[in-house]
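Below is one structure; the comments refer to it alone.
Removed: one protein chain of the complex. Kept in place: all other protein chains.
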Amino acid sequence: MGEKNIVLCASQTDVIMKTDNHDWKKAYAPAAQHELEEHQGPVLFYNEIVIDHFTNPRNVGEIPDADGYALVGDPSCGDQMKLWIKVENGIITDIKFKSFGCPGAIATSSMATTLALAKPIAAAKQLTDDDVISALGGIPENKRHCSLMGIAALHAAIRDYETKHACFAA
Amino acid sequence: MGEKNIVLCASQTDVIMKTDNHDWKKAYAPAAQHELEEHQGPVLFYNEIVIDHFTNPRNVGEIPDADGYALVGDPSCGDQMKLWIKVENGIITDIKFKSFGCPGAIATSSMATTLALAKPIAAAKQLTDDDVISALGGIPENKRHCSLMGIAALHAAIRDYETKHACFAA
Amino acid sequence: MPMIYLDHNATTPLDPRVLKTMLPFFKKSFGNPSSYHRHGREAREALEKARHTVAHLLGAMPREIVFTSSATEANNLALRGVVRALRNKGRHIITSSIEHHAVLKTCRALEQDGCQITFLPVDGCGRVDPNTVSRAIRRDTILITIMYAHNETGVIQPISDISRIARSHNIIFHTDAVQAFGKIPIPPARELCDLMSLSSHKIYGPKGAGALYIKRGTPISPLLTGGHHEHGLRAGTENVPAIVGFAAAAEHAVKDCGKEAVRLAALRNRLEALLIDSVPDISINGKGVERIPNTTNVSFLSVESESVLLHLDLLGICASAGSACTTGDPEPSHVLLAMGCTPQQAQGAVRFSLGKSTTARDIDTVAAVLTDIVKKLRSISSVA
Partner (left out) sequence: MPMIYLDHNATTPLDPRVLKTMLPFFKKSFGNPSSYHRHGREAREALEKARHTVAHLLGAMPREIVFTSSATEANNLALRGVVRALRNKGRHIITSSIEHHAVLKTCRALEQDGCQITFLPVDGCGRVDPNTVSRAIRRDTILITIMYAHNETGVIQPISDISRIARSHNIIFHTDAVQAFGKIPIPPARELCDLMSLSSHKIYGPKGAGALYIKRGTPISPLLTGGHHEHGLRAGTENVPAIVGFAAAAEHAVKDCGKEAVRLAALRNRLEALLIDSVPDISINGKGVERIPNTTNVSFLSVESESVLLHLDLLGICASAGSACTTGDPEPSHVLLAMGCTPQQAQGAVRFSLGKSTTARDIDTVAAVLTDIVKKLRSISSVA
């Protein structure tokens, strides 16, 4: 009757172990880990680097005579940030931001500005939110969207700089 | 705005007491008691008299030369009982029963036979299941139907006796 | 680090006295209330005693109390149960736009199943105007469901007026009284409504228990079918320890309610006064009207609530933004938006819900700390 899987009175451990050895570990363990993280749910487990950048955000402020400026908002949450850059010889010599946003937004913006500072424009343009997140040592899954804001602002400020620069050149 | 009932920061006890004094006790307490009994649910709270009649049922047995006999069953549960009576000078001088039934059925049958024994036929015919239940000091609500069996058997046995008796007289 | 817990509307610590009443039902009296033996009887007796207690406190009959696993389940049973029982009578439901998600999302689901729902607006203080209820009533209205007191703002609805309107139209009236019961005096259930939801873990009882009051005769179908538990209205082996604990917690809550309400209202008002004093540009949502005494909802302009909360959390202070079960939603509270807050005001809203453990000192600490946090966040805010 095909009941081979169900061995009455056999040790459960056998089955579980078999499971472990064969498919479970291979097929499920990595996924499971990922799933766990994804499903830590709405309560956020920020790591220490993130907390540090949130409580002591770097490069906060404004640059009155900035070379590039951007205001970006996240339509999903209504949060927004402003970012200013100063560029000398193609290098970002100063960068400042202000943020009306969640801890994820503040920390990622802080890290984004840190990464961009002293970088050539070309290099700064290559920065992605993944760079920011990995520099922070990770961020909760449902806060990934926040990290986009800092990067988007950086890129927008660079575009702003380039547009103005292009104008001057023209 | 008709919020008189909701007095912020007033004592809850007031409201509860008001409830007690006014309608609650009058309107609800007796019903509530009844409801509680009814809703002790499937688990049965038999009293000591019932337990006694269940563990030591009176008048168990058969009467081979009975004057009246009946076999009745409860269609809802499939339980059944048999009852025999011996009648002398219009008086039930002996009564015996056998029961394939639940504790309620056994105890009520035992009590029914106890009540009928030594009674004139006329008086025995007046016995009701309420008499049986009150003699037992009550029975769980969902066991009331069981008490019908003993009484039904008694009445049927009397009818049986009367039919035979009528035949003889004819 | 000292802990200050100001999130009692999300959940409360279990009263140690309540835990004590529960323990025997984990240990010696572990029986299934439906079992035919002494262990069953013990459990059954405890269950029915708990039902009696809750019924008495509500001004109801024991038979009118159905225990559920949570208020969410009670709300679902109320709404889905009435809709199913009356499906041949009508499909229109009236509710408000600020209900708890357990009602709101259930209404949305019922909409997909063919019901029509009127979501009533609220005024700037978060109250439903009873006249809008009257006007929304149709011939096929089968149910009005309006919460008693709001979990986010604490605002109390004109529930007696709405009740009267429902009754005069012979329409079933349900109220989610989770945040009202045990915090303020409430009229006897049978005078107020046909259905009322309660939750245990909001009143220092255990998680895993809730109740629905169902007035005798109210047409309702079960949500969970199976054994004959709970008068056939809620199948599943009863969670006896939790139900026993719920009843004990309810008794304590009602008994302590008067004194505690006065005490908490004073502390809450103190918190509000301190914040108004020391933090510029705040608004207190729902302040104009009657609220449950333990709750305040404060919008700090130009800052984002999650950032406030994380700063508080790092200092050992627990508060929340909106209801716990929308934590992680990036959108601002549907409740504050419905009250006419700007998205920015809504984004900066923090709920402080006080409770038994709250002291005046806690309040002073929190006010002081908040002053600094908000100053700091505003200094980096792009909209300040």
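Chains here go by letter, A, B and C, matching the order in which they are written, and residues are numbered from 1 within each.
Everything below uses one rule, namely that a residue touches a chain if its C-beta (ideal position, glycine included) is under 8 Å from a C-beta of that chain, and two chains touch if they have at least 3 such contacts.
Worth saying up front: this structure is predicted, and the values here are computed from it rather than measured.
Engineer: Decide which residue listed in C:75, C:145, C:218 or C:382 touches the omitted chain of the complex.
Structural biologist: Residue touching the absent chain, from the options given: C:75.
Engineer: Of the residues C:37, C:89, C:135 or C:216, I need the one that contacts the missing chain.
Structural biologist: C:37
Engineer: For the full complex, which residue in C:109, C:273 or C:360 touches the chain that was left out?
Structural biologist: In the complete complex, the chain left out is touched by residue C:109.
Engineer: Pick from C:91, C:150, C:201 or C:334: which residue touches the chain that isn't shown?
Structural biologist: Result: among the candidates, C:201 touches the missing chain.
Engineer: Against the chain that's been left off, what residues of subunit B make contact? List them.
Structural biologist: 41-44, 46, 51, 54-55, 57, 60, 71, 74, 76-82, 97-103, 105-106, 142, 145
Engineer: Please output the residues of subunit C touching the missing chain, sorted low to high.
Structural biologist: Interface residues of subunit C facing the absent chain: 3, 5, 7, 10-14, 16, 19, 26-27, 30-32, 34-40, 69-73, 75-76, 100-103, 105-106, 108-109, 199, 201, 206-209, 222-229, 235-242, 306, 309-310, 312-313, 316-321, 323-329.
Going forward, only the chains that are shown with their structure count from here on.
Engineer: Using CA atom averages as chain centres, what separation in Å is found between subunit A and subunit B?
Structural biologist: Roughly 75 Å, centre to centre.
Engineer: Averaged over CA atoms, how far is the centre of subunit B from the centre of subunit C? Could you give it in whole Å?
Structural biologist: 46
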